[in-house]
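We show some of the complex, not the whole, and keep each chain where it was.
For reference, chains read A, B, C and D in written order, and residue numbers begin at 1 within each chain.
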Amino acid sequence: MLEIDNLSHVYGAGTPNEHRAIEGLNLSVAEGELLCIVGPSGCGKSTLLRSIAGLISPTGGQVKVEGKLVRQTPDNLAVVFQDYSRSLFPWMSVADNVALPLRRRGMDKKARREAAMEALESVGLSAAERKYPFQLSGGMQQRVAIARALAYRPTLMLMDEPFGSVDAQTREDLEDLVLKVRGHHQMTIVLITHDIDESVYVGDRVVVLSKAPAHVVGDLKVDLPGPRDQITTREHPDFVHLRAEVGRLVRGHAAVV
Amino acid sequence: MKATAEVTAKATAPPRIARRSRAAARRRGVRTVAFRWLVLAVLVLLWEVATRAAGSAFFPTPGTIVTRMQAMWFSGPPQRLFLSDVAVQNILPSLGRMAAGFAGGALAGVVLGLAVGLSARVYDYLDGVLQFLRAVPPPALVTVFLVVFGFGLRMQLAFIMFSIVWPVLLNTADGARAVEPLHLQTCQVFRLSRAERLWRVVLPSALPKMFAGLRLALSLSLIVMVFSELLPGTTNGIGFQLTEAYSMFDLPAMWAAIVLLGVLGYLLNELFLVVERRVLGWHRAAQEPVG
Amino acid sequence: MSVTATALAPGRPTGATARWSRRAAGALAFAALIELVSRTGLADREFLPPATEIAARMGALALDPAFRAHALTSLLAWAVGLGIAAVAAVPLGLLLGSVPVVDAATRSVVEFLRPIPSVALIPLVALVIGTGLQLRISLVVYASLWPILYNTMYGLRGVDPLAKESLRSYGFGPLSVLLRVSLPSSAPFITTGVRLAAGIALILTVSTEIVAGRGEGMGVFIYFAGIAVPARMTDILAGVCWVGLFGVAVNALLVAFERRAFRWHHARLGEQT
Amino acid sequence: ACSSGGGTTASAPPAAASGGLEKTKIKVATLPAIDSAALYVAIDQGLFEKEGLEVTPQVVQAAPEAIPMMLNGEIDAMFGNYVSMFQAQDKGTLKLRILAEGSRAAPDSLSIMVLPTSPIKTAKDLEGKTINVNVLHNFQELALTQVLKANNVDPASIKYVQVTFQNIMPSWKGGQIDAAYLGEPMVTAATSTMGARKILDPASGPAAEFPISGYVSTQEWYDKNPRVAAAFQRAIHNAAKLMENNREVVSKVLPTFTQIDAATAATVTFPYFSSSDNPVRLQRVADWMLEARWLTKAIEVKTLMSPTTSG
C-alpha cells in the first residue's frame, strides 16, 4: 500500500535556518494495516505525513502509494491535521465542513448531508451540526476534523495526533471508532500519537522515530488477541510488555524485541 | 465591563448565524443611529453658521443648497417620487452608468485579482502591465479612449471600469494569496476540484479583503462617473450638471450636485454595508473576541 | 523551500530568471499589441502612435531637462501627498477600526465626503488655500487617504482574536494590543492599501495638473502637448508612459519592502521569494 | 517651462510719467491662446515698463479657473471671455470691473468646417447637426446663434456637444461631430492639412467683430488701484495699436505662451486686438446673453467699464 524509500527532507536548505527533519527513512505499510508512529516532539512526524500526502515534495528519496510515486496528493486519501482548528473552514457550518469533501464522491446533496450527519453522530457531535467551528470547544473541533475524514471513506487515512484534545472517555470511544471503521471499510491508517498506550492499543504495528533528523529506530508488531477492548486489552500482559518496549524506544534506549 | 458585554452580544449573534437578542440590539441600534444623526446635525449647523458668516458666493449656505436641490430635482409629481424632469434626465442616467461601470469593474477586478493572486505564472505575465496601467492617469488617455471606444456610453463605461478595477483587483489578489495554507492543504488532500477550491475556499477567505476593495471602488465609481461625464460628447448626468453649473458660475447648483453625490455615496455605502453584513456574517462573528 | 501546496495550481518552483523573462514577455506583448493596433490602422495612427515611436520619444524626453523638471515637480507633489495621506490614514484607520463608536459617529460624514470628486473641489479649494503646490498636494491627500484608511480598518478585522487575547491576558491595555498585535498583523494588508494609494496619488497628481495645473508638472506637459495643433500625441503618450513606468517602479519598491518587512507573512504562505 | 514663456519685464524704476501707482508689480492670468497676445506684446515691447508696471503673466487653462485666484488675491487681473465674466457678475460670484477690452473675432478667425467628404454644403445643411464647442453656453454658441438666424437656420436645432480642444480632431474624423467649430490655429491647420471646407463664419453678419475676451479685475481691486488700472489699460491699448499693422510683433511672442510654432504663427488669422474700449459693442454680448436666458437680469456694461485714458 505505502512504500517509503530512503526519504529525506530538509527545510530551508541553504539558509541559516536549514533544518534536516527526516533522513534516510524507510517504511512500508501493508494494505489494511493500522500503523502508529511515535517519536519525540519536533522529530519530523508531521513532515513525514505531509510527504505521504504529497503536500510537500521531499528533498530526497521517494514515497509510493499503491505502487505509484507520490507527486500530487494520492486519490482516496484523508488527513486529520495536527492543527485541526486551522484546517476547518470558518465560513461553513460544522455539517458543511464535513460534507464538503464528499462532493468528490459524486454524492448528491442529500446523500452528502446524510453521510455528514452520520459521521458527526459517530463522534458525538450531532447536536453541533449547525454551529460554526469557532463556536466549538477545542476538542469538539478536533472531532469535527475526524468526522470529516471518516465521512470521506478514504482508503488511506493519515491522522496526526487526532485525539490530543479530547477527554479520556471520548478518546477511548474515538480509538474504538477508528478500529471499527477500519474493520468495516478496509482502510489503511497511519496514526501519529504521543500516547504510547494508545499506539499499542490501536496499532497493528508501532514505529518509533528517532530525534531529528527522523529515521526509524524501532518497528514493533503488535500481536494482541482478537477484538480489542479498552479494559481487557490494556490488561493483557503483551500489552504491558509492548507498552514498556515502546516507552524505552521513545526514551532512546535500544529496543529489546 | 459594558464594552465587553456589547462585544459579547455582537460576537455570538451575527446575522445569519444567529439572530441577536432583539430588544437589546434594537435599543443599541437606535442609540447608534441617533448618535450618528446628532453628529451630522451639529456639523450641518456649523456649516450653516460658517457659510453665513463668510458670505462668499462660492460657499452658499446649506439652506440655499437644499432649496436649490429641491427646485432642481425634487419638485416633480408625487407619483414619480417627486423627481423632476431634470432629475430623471440626469440623475438616473448617472446612476445607470455608475452601476454598470461598478459592476463591470468589480467583476473584472475580482476575476483578474483571483487569477493574479492564485497563479504565480499569471502574476508574472500580467503584473508589470497591470501595475503600469494602474498608474496611468486616465484624463491623459481620453483621446485614446475616444479613438478606441467612440463617444458616449461605451467610452464612459470603459473609463469608469478602467479606474475602479484597481482597488478590487489588488485587494482580491492580496486576499487570494493570503488564504490560510492549511485550508489549501485540506483542499488538496480531499482532492477538491479547482472550481470547488476557488468557489468554496479561496473566494470565501478572500471575501473580507475583497469587500474592502469593493467599498473603495463603490465611492470611486461615483467619482469617476462624474469624470466620465466631462468627457467629450456627454449631454446629461450629475457630473455634466456639475461642470455646467460651474462654467456658468451657478454655484448653488454646483453645490447641489456635490451634496447629491455625497448623499448618494452615503446611501450606496449603507446599502453596501447591509450586503457586507449578510455575506461576511461568519467573518465578523469568528473574528470578534470570543465571549 | 519546496512547498507546493499553497498555490492553487501546484507549479514547480521557478527561478528568478524565469520569472523575469515572463514579466518581460508580458510587457513586450502589451507593447506589441499597441504597435499592431496602430500600424494596422485599427486605431488612427495620428491619435495612437506605435509603441516604438512612443518609446523613442520617451528616450528623448528623458534627456530633456525641461521634461525632467516637469517630472520632478510632479514627483514632489506626489511624494508629499502620499506621505501625508499615509501618516494620517493609518492612525485614523486604527482609531475607526478599533473604536466602533467613533466609526459610527463619523461614518455619515466620511461616507458623505468620500464620493465627492476632486474636480468639483478644485475651485473651492483653490479659493481657500490658493493654487500652488498646496492645491495639488491637498487633492492628492484627499484622494489617496481612503485606500489606506479602509485597508487599515478592514485589516484590523482580520486579526486573529486569540492573538489579541494572548496579549490582553498578560495585562496589556487596548492600545498596546492595537499597536503590538493588530497593527503588525494587518500590516501586509495596510501596505497593499499604500500600494493602491501610491497609484491613486500618481493619477491625481497628474490629473490635477492637467485640469488645473500651471507652472510645471507632468500634467502641464501633457496638457500643453494636447492643445498644440495638431496635438502631439507622441508627447502625451510618452509622458503617460513615464508616469506608468514610475508607477511600476514604486510598486516594485513597495512590494520589495513588503517582502522584506513581512517575510513571516510570505514565508508562512509558502510563497517563493 | 512651456507655460511661463513670456517672462517678466525687467524690473524697472517707475517712469516719471506714471508716478504714484498704488503698486508696480501685478500678476495677470492669461490663456495660452492667440487672444492674449496683447499682454505679451506689451511686455515684449516694454509698454508696461513705460507705465512703471511690472506685469507677470500666469497662464491658466480656462478663465473660470482664474476667478478663485483673483478672489483670493493670488492675481490682480485676468484675461477672460465676456460670456463667462458676465455670468459670474450675474450670479454674484464676482463684482466685475473691465480694465481693457482684449480681442474681437476677426473674419476667418473662427469657422464652422466640415470634412471634404461631408454632405454638408451650406449653412442650411447644418440644421439638426451636431457641432462641438469648447464649453457649452459660451461665446461660440452665442455668436453662431445670431449668424444662423441671419442665415435662416433654426439655431435650436443644432446639437452642441462639449469637446475639449485636444479631442476635436479625433471626434471629427471619427464622425462623432458633423461639423467642427474651430478657432485659430485649427482653422488654418484643418484647411491646409485636411482640405476641410468652411461652411460658415460665426463672426460674420450680426456677429461681425464679436467681442470675445477682455482684461478684468474685481471692482474691489479697481477701487484700490485706479491708477494701476489706468496704466494697465494704456499699455494694452498701446500694444493693440502697435499690433494693428504689424504681424511680426505678434508672431514673435506667440510661440512663447501658446503651442503655436513660428511657422504657423506667420500664417494664422489673428483676431482683432482692441485698441480702445467700446461699451456699445460689448453691450451686444450682454443683450444676446439675456436673450438666451443666460443672464437673470440685464447688465449695463458701461457701468462695468473703466474710463479710457489712452489715445
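To be clear about the criterion, a residue touches a chain if its C-beta (ideal position, glycine included) is under 8 Å from a C-beta of that chain, and two chains touch if they have at least 3 such contacts.
Every value quoted in this text rests on a predicted model; they were computed, and no experiment measured them.
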| item | value |
| --- | --- |
| Composition by chain label (entire complex, not just displayed copies) | A x2, B x1, C x1, D x1 |
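The working rule: only the chains that are shown with their structure count from here on.
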| item | value |
| --- | --- |
| Chain pair with more C-beta contacts, B-C versus A-B | B-C |
| Averaged-CA centre spacing for the pair chain C and chain B, given as whole angstrom | 18 |
| Distance between chain centroids, defined by C-alpha means - chain A, chain D (Å) | 85 |
| Residues within chain C bordering two or more other chains | 3, 5, 10, 44, 47, 123-124, 127, 211, 226, 231 |
| Of all residues in chain B, the ones touching two or more other chains | 58, 143, 146-147, 185, 188, 246, 283, 290 |
| Residue ranges of chain B touching chain A (in the complex, touch as defined) | 12, 17, 180, 182-183, 185-186, 188-193, 196, 200-201, 204-205, 207, 282-283, 285-286, 290 |
| Complex contact set, residues of chain D against chain C | 1-4, 32, 58-61, 64-65, 67-69, 71-72, 74, 164-166, 169-170, 173-174, 185-186, 189, 193, 258-260, 264 |
| For the chain D and chain B complex, residues of the former touching the latter | 64, 67-68, 71, 84, 87-88, 90-94, 132, 135-138, 159, 161-164, 166-167, 170-171, 174, 176, 294 |
